[in-house]
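To start, the structure itself, in structure tokens.
So, chain A:
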Amino acid sequence: MSLHNLKRSFVAMFLGLMGDAAWADYKLNIPVGPDETSRLIYDFHMYAIWICVGIAVVVFGVMFYSIINHRKSRHPVPATFHENTLLEVVWTIIPVMILIGIAIPATKALIKIEDTSDSDMTIKVVGYQWKWLYEYPDEGIKFFSSLDAASNEARQIGSGIDPSTVPNYLLNVDNALVVPVNKKIRFQITSADVIHAWWVPAFGWKKDAIPGFMNAAWVKIEKPGVYRGQCAELCGRDHGYMPIVVKAVTEEEYRAWVARWKQEHAVAASAEWSMEQAMKRGKAAYNTHCASCHQADGSGIPGTFPALAGSAVVTGDLDQNLEIVLEGKSAMPAFGADANISDEDLAAIVTYIRNSFGNDTGDLVKPEDIADIR
Partner candidate 1 sequence: MATVADTHGVEHEHGPAKGIMRWITTTNHKDIGTLYLCFAMAMFLVGGLMALIIRAELYQPGLQLVDPHFFNQMTTLHALIMVFGAVMPAFAGFANWMLPPMIGAPDMALPRMNNWSFWVLPFAATMLVITLFLDGGAVASGWTLYPPLVLQMGDSLPFTIFTVHLLGLSSIMASINIIVTIFNLRAPGMTMMKMPMFVWTWLITAFLLILVMPVLAGGVTMLLTDKYFDTSFFDAAGGGDPVLFQHIFWFFGHPEVYIIVLPAFGIISHVIPVFSRKPLFGKNSMVFATAVIGILSMIVWAHHQYTVGMPVPAELYFMYATMLIAVPTGVKVFNWLATMWKGSLTFETPMLHAMGFLVLFVFGGFTGIMMSQAPADLYYHDNYFIVAHFHYTLVGGGVWGIFAGFFFWLPKWTGRMYDERLGKLHFWLSFLGFNLLFMPQHFLGLAGMPRRIPDYAVQFTEFNQMSTVGAFIFGFSQLLLIYIAYKAIKGEGEKATDEVWEGAKSHGLEWNLPSPMPYHHSFEGVNIGKAIEDE
Partner candidate 2 sequence: MDIRKKNLIFAAALGLLVVVIYILALKDVLGKIFG
């Protein structure tokens, strides 16, 4: 491909990115999302592209004109000029003016995007290795959100499962973040371990989740829908496996969801601690906290993460098993140290692993047992 044609294809590609929202499908360009921050970013991005296209046409135009018309065969006697102060001044000043023309709208956009004041509600987002914790402080709602089971199974090396058969492969979670439309939502973003970043492309921005510090960002979603994103700061082995799903619903649906959530969790809290309940809760909590390393079927990763199926620890002494779960071991974190994982969850998980994957201890661990061990 000659350089001339190459230049043409660049221009064609840029033209192909024209501001038509039809091109903003997930394939080629930034999405035009359902909120103001997204539109600010999209508009600004397109503005910058067009300016770059303009400059490119001039610069590559001069370059290719010269390549063609000043070749030795066509232009055998070279000129001798090698300076021109006026020209230098002109091509210094014009770029400065172009840059000022870009900087002014950029400044306005940034100030707007970073202004989290006057919000209608707050949601706290905590990054974990490798899942998200969402909290609605005004409602007393708190839950973990991790990669859904179908994706988790398919993504294992040599799983034999074709990712295209998994709906929303790697972009689906067990518990989505449910939010109302048309409310300015302020996110308070932090981390429990290493630096993560919370990114939903449809909202435009991303924000780092930094342990020990709180970052803020906002969104006001205008259209109900499901918006998917991913962690955007390398956070370890499963950085690519901790997606984000935001379900924006009408105000009434949101209120209904809040009420349902509270009811379900109140029921769970007051119910008799039975084997059946522990196993059910344990399975969900295991998939949230443990499956990414020990795998959904308890088989682990040989050499890296021990198998729980048939493990001496899991089928042996209960106290030793509890100690490892609570206090961690080597790369395994101390799950007992996290205030966001309740004694109920821990008891359920240990019950579950001791009675699944072919393990058959018959042990029912109660939340009081966890509290006793602490």
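How these were chosen: all candidates are chains of the complex that A comes from, given by their letters.
Rule of thumb we're sticking to: a contact is a pair of C-beta atoms (placed from the backbone, for glycine too) under 8 Å apart; a residue touches a chain by one contact, two chains touch by 3 or more; residues count from 1.
Worth saying up front: this structure is predicted, and the values here are computed from it rather than measured.
A.B. asks: Could you check which of 1 or 2 is in contact with chain A in this complex?
C.D. replies: Chain A touches candidate 1; the others do not touch it here.
A.B. asks: Quick check: in the complex, which residue numbers of chain A touch candidate 1?
C.D. replies: Against candidate 1, the touching part of chain A is residues 1, 3, 6-7, 10, 13, 26-31, 40-41, 44-45, 48-49, 51-52, 55-56, 59-60, 62-63, 66-67, 70-72, 75-84, 87-88, 91-92, 95-96, 99, 102-103, 106-107, 109-111, 113-114, 154-159, 161-164, 168-171, 193-195, 197, 199, 201, 204-208, 210-213, 215-216, 229-241, 301, 304, 331.
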